[in-house]
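Dumping the structure here so I can ask a few things about it.
Just one protein chain is left out here, and the rest sit where they should.
Letters are used for the chains, namely A and B, taken in the order the chains are written, and counting of residues starts over at 1 for each.
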Amino acid sequence: MSKKRHTRPWIEVGREISSSRAGILTAISFALPLAIWSLVSYTPFIWHPDIRLELPASRADSTSVYVTGDHVGKDFFAEFQDAIRAENEAIERGETKSSRRSNTRQIRQVASLAIRQGWLNADQERDTEAIFYIWQDLATGERVSTRPVLSEENLYLVQKNWTLLSAAGSEYSRESIPSTPLYKLVPQGRPANPDYLPEPLAVLKAGINAFTNEIDEGETSMAERTLHSVKIVFSGFLVSCIIGIPLGMLCGSISFFSRLIEPFVDFFRYMPAPTFSTILVAILLANDAPKIAMVVLGTLFQMILIIAKTTRLLDNSLLEAAQTLGASQKQLLFKVIGPGILPNLYNDLRILLGWAWTWLVIAELIGVKSGLTEFIETQGRWRNFDQVYPIIILIGLIGYFTDQFLAWLRRPLFPWLGEPIGPKSRAVISCVAYVPNWFKDAVDRRQPNPPRT
Amino acid sequence: MKPVTFISRSKALFASLILYFSSIVATSAEPLKIGYSDWPGWLPWEIAIKKGWFEKAGVEVDFQFMDYVASMETFAAGALDATHMTNGDALVFGSTGAPSVAIICNDYSNGNDMLIARPGINSVKDLKGKKVGVEVGFVSHLLLLTALESVGMTESDVEVVNVPNGETPQVLASGGVDAICAWQPSSGAALKLVDGSKTLFTSADAPGIIYDLLYVSPESLESRRDDWMKVVEVWYKVVDFMKDEDNIDETLEIIAGKVSVSPDEYEPFLDGTYILTLEEAAKIWKDGEGLGSLYGSSRIVDQFNVKFEVYDEPESIEKYLDPSLTMKLLKSK
Partner (left out) sequence: MSPESSVTKLPDYREQSPKVKERFERFHKRPVVLEVKNLGRVFESSNGPVTALEDVNFNIKRREFNCVIGPSGCGKSTLIRILAGLDYPTSGQVLLDGKPVLGPGADRGMVFQGYTLFPWLTVKRNVMFGPMNAGESETESERNARFWIDMVGLSKFENAYPYQLSGGMKQRTAIARALANQPRILLMDEPFGALDAQTRFQMQTSLLEIWRNVEVTILFITHDLEEAVFLSDRILVLDAHPGRVNEMIESPVPRPRNDEQCVHPEFLATKQHIEHLIHPPESRSDTPLRITRMTDPDDTVF
């Protein structure tokens, strides 16, 4: 690499940038949004309009229960704190009734704190006995919470509650849960961004948890969901291909079929596929079939038109040459048009596969919701956006890498195009070097310098 | 390429593709396909599913979890043997030609159906001229009309916006409407999502107007009555389980998990949906006037629907209700 090339300006009209610089820019194009995201998330004085609760909270006058991690507005948070203080005063005055169940709930107020401190395991959230002793330790000062630090006010309430709890003895028994009401801890929290903008680390964690968490029997694991989504997309795409490729090729090569099929297909594709969802359920019932059919409906008609167009682009002189060599109509189709359009067809299919992915989201919401979309839907409804982002990103990654893989595969698949193997493909090849060696051999085989005279 | 091998190879490929897709399309006719949605009175079926009580009872079931309206549409399309609806919505769907017969009355809504307004609107009367988001034509619409009627208003006093139940929290938060009508868990989500939002009216203010039931297609009930009897038995096993206070934590864990809500958040919803014991249900199944009877309630809703032109002709209530299975179970105890 000569020094001269490096002194070229970075910004130059109409000139391709060097591959090393292109690599740097690619890295930056991903790093930049991530950096902005991190900046907004981790700089407390930028934005942060909400309070994220660090203790659970509920009010007597509302059915809503707020758990640790929930977001509330700053004003509402202050109002909430005052409401809880008022409730505690009412308890003080003996105006509040209680039940064993409601006191059990009050005991669990410190469960999330104890888990966060590592005093309890995550599965002990409802282990009343273990939580009982946490109150003791907090009240006696044996344990001091650091995440979050309990306010003076709350420490005082802890001690008052412990007095009530230990009235029947400091050993836990079901009967030791008093029937007189316990005090509610006053909500604590710290500034946070709205829930639709979770922090990068939270998203990363949620993403890892989504795939590593143990799943109850009968629940669908994230890996199963992913596989199911992939199955819907590829099944739908496969059906489209089985119908669409032959039809597209016929339309592109034989005027008779073009006039017979294309006008209707052209019309049909303007009817939005999602509007057929209830009809598909009625015809195919509520399993995977209507979902696959939705993907087919979304991709097939475009596929026919695109493949017909690609077929028409084939150099007509190749067909004439084949005819002068005595090729029959059938041989023209299978021996000339087929292999002739293959590389372009391959590219078309890559684009269409991308479309199939966009139909997935609609398809999976038909009938019994399923796959990754169902997860996104339910978590989105509950505004657990930190759970949603990893899955959105996952779908993006699957699509992106499938496409990149196929793009790279194009070169060994069609050696006769003589496309040079660029540094990027070479990098991809070395990344996937553990896959069968014959790929590499295939690449090597077509490496020798093209003979020229 | 030798043409012979190519053809035989593609034939084999084709055959395996057909096999693959027929495996996707084919649905065994055996299990009873039952639709259900996120209503707190129907989620307890999860307990029976998790605990394998259907296998024990010797009936094969395939519970399909869907959006409420989607479950009714799928049932109407004939893809389900049964689904869960409110008594009012069964009439609405029945008027469009999808017959169904109720065999289980799961619960009545005791506050979980809510009319929720943004901060600043403090009573139903304040809604005059305001936009209300509601799933038009279904149970929440009924609740809205009831709420309006309670203060002497009609639908024309507000602007009704059609919003699917699951979308209501977001729509209220977006400010696109001033109030929404929805049921749990969406109503709870709306309350949490919009700080300072208030409930103006709930089903607890009109008890008995919304009953939630399992509706079976008449053909399926006819041909597989014994299997449905077993389903009824399993339901009351679930009810007995839930009514034991010691089981609250387990119940919450199972049903809250199904809708991705934490058990602590879900606990208040249990009060808003009154699950009927076998004895309580038997009383409700008796024909009588007023909201204390399913028949009475359904007639009131029917008149209501006709009055507000949800459909034109009154429905015959009796064909929608079959108390015999519940009664048979009561007698056998």
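Things worth noting here:
As a convention for this text, contacts are C-beta pairs under 8 Å (C-beta built on N, C-alpha and C of every residue); 3 or more make two chains touch, one makes a residue touch a chain.
Keep in mind that this is a model prediction, so the values were computed, not measured.
Counted over the whole complex, the shown chains touched by the missing one are A. Within the full complex, the residue among A:Ser258, A:Gln331, A:Thr358 or A:Asn384 touching the omitted chain is A:Gln331. When you scan A:Ala321, A:Ile351 or A:Leu397 for touch with the missing chain, the hit is A:Ala321. Residue A:Pro339 is the one among A:Pro272, A:Pro339 or A:Gly396 that touches the chain not shown. Annotation: of A:Ala31, A:Ile46, A:Ala223 or A:Leu417, A:Leu417 touches the absent chain (contact as defined above). Residue positions on chain A in contact with the hidden chain: 315, 317-318, 320-328, 331, 335-336, 339-340, 342, 414-418, 450-453, in rising order.
What we mean here is this: only the chains that are shown with their structure count from here on.
Centre to centre, using the average C-alpha position, chain A and chain B are separated by 29 Å. Across the complex, chain B is touched by residues 56, 58, 62-67, 70, 72-73, 75-76, 79, 101, 105, 108, 126, 216-219, 235, 238-239, 242, 278, 281-282, 284-289, 292, 367-369, 377-379, 381-384 of chain A. By the touch rule above, chain B contacts chain A in their complex via residues 17, 20-21, 24-25, 27, 33, 49-50, 64-67, 70, 73-74, 77-80, 111, 166, 169-170, 185-186, 188-189, 191-193, 195-196, 245, 248-249, 253, 257, 259-265, 267-269, 271-272.
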